[in-house]
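The excerpt is restricted to a subset of chains, each kept in its original location.
Order as written gives the chain letters A and B; numbering starts at 1 within each chain.
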Amino acid sequence: YLEDVKIKARGQLQAVESRYRAQKRITQAFELEILNLFGRLENSPLKKLEDEKTEAAE
Amino acid sequence: MADDSQRNFRSVYYEKVGFRGVEEKKSLEILLKDDRLDIEKLCTFSQRFPLPSMYRILVWKVLLGIIPPHHKSHALVMNYRKEQYWDIHHALHVIRFIDDSTPQVEVFLRIHQLESGKLPRNLAYPLEPEDEVFLAIAKAMEEMVEDPIECYWLVSCFVNQLNSKHRDSLQQLPKVLEQYLNIEDSRLLMHLKACAALSKLPYDLWFKKCFAGCLPESSLQRVWDKVISGSCKILVFVALEILLTFKMKIIALTTAEKITQFLENIPQENTDAIVSKAVDLWRTHCGTPAHSA
């Protein structure tokens, strides 16, 4: 019976851990996307113009 | 020859009419009543019998570890699976990998890629061969499973099973096929060798995609019963039975290209009989599984 409780707990734990790992993967993917978007914003030769626009708008 | 066709007729007949099926269904129901499902017994059952369609998805989910053995945890765990699916689904929206018009199977692919850390940098990257395998299996599974979340988990875990547990054996299957073809019909083997077709048979379709896109779903699920419960050798016998069934047609074709092209698009009428015969042939050569997983 004890074994039973352990197996049951493991079954649930595995699913929760998998959900946690997925969330971690999402964070990684978002991180990459943020870097990518920053790169697109900053490497643009039009950045300065855009910056001025943003500042003016604020 | 007469014996053979009679035997095949019988097994197809029984499976269709379900004489044997009633007993089998009862014994499966007894197994499924346990508070804690016995995975090994469920494996043995699906190795020996076709799963009744009303229990197929449940058994697959248990065998693939999507839900745990305890009945009482099923709802809870399925809830976690659901949340996980929507978490990733939403994230893919945010980074614009999917939108409302993305086909379901492609959504599944992107979720699977993200989960396994293989999401490409952007959408412009071409698909890898393993992605094509995933999509083919997903398309077939979509026809078998109504609920998209259940469907995603089945595809993803099935593909993971193929890439881990079955990885090494899958690579051996072309060689194994040649051996059994030599036993069953050496003349056909000679013909394939003479046309230089042996190395060009649609092995990816047969052994990587597990016949997804080759057999209609009603036949395919009976093959997958065996693979999911632990035997990928059944794939060899399905391929073998396809070759034997269309022997005349294949002998009449004289180039590897034509043979491959035909085999990639086999007629869809008698596939149930092909699978039944393949299962019989598998039993003949590998014996009835007793307790092996």
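Assume a residue touches a chain if its C-beta (ideal position, glycine included) is under 8 Å from a C-beta of that chain, and two chains touch if they have at least 3 such contacts.
Bear in mind that the values here come from a model prediction, so they are computed numbers and not experimental data.
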Formula of the whole complex, where the shown chains each stand for all their copies: A x2, B x1
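We take it that only the chains that are shown with their structure count from here on.
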Computed distance of Cα centres, chain B from chain A, in Å: 34
Of all residues in chain B, those that touch chain A in their complex: 36, 65, 67-70, 72-73, 76-77, 80-81, 83-84, 87-88, 91, 94-95, 114-115, 117, 119, 121-122
Of chain A, residues touching chain B in the complex: 4, 7-8, 10-12, 14-16, 18-19, 21-23, 25-26, 28-30, 32-33, 36
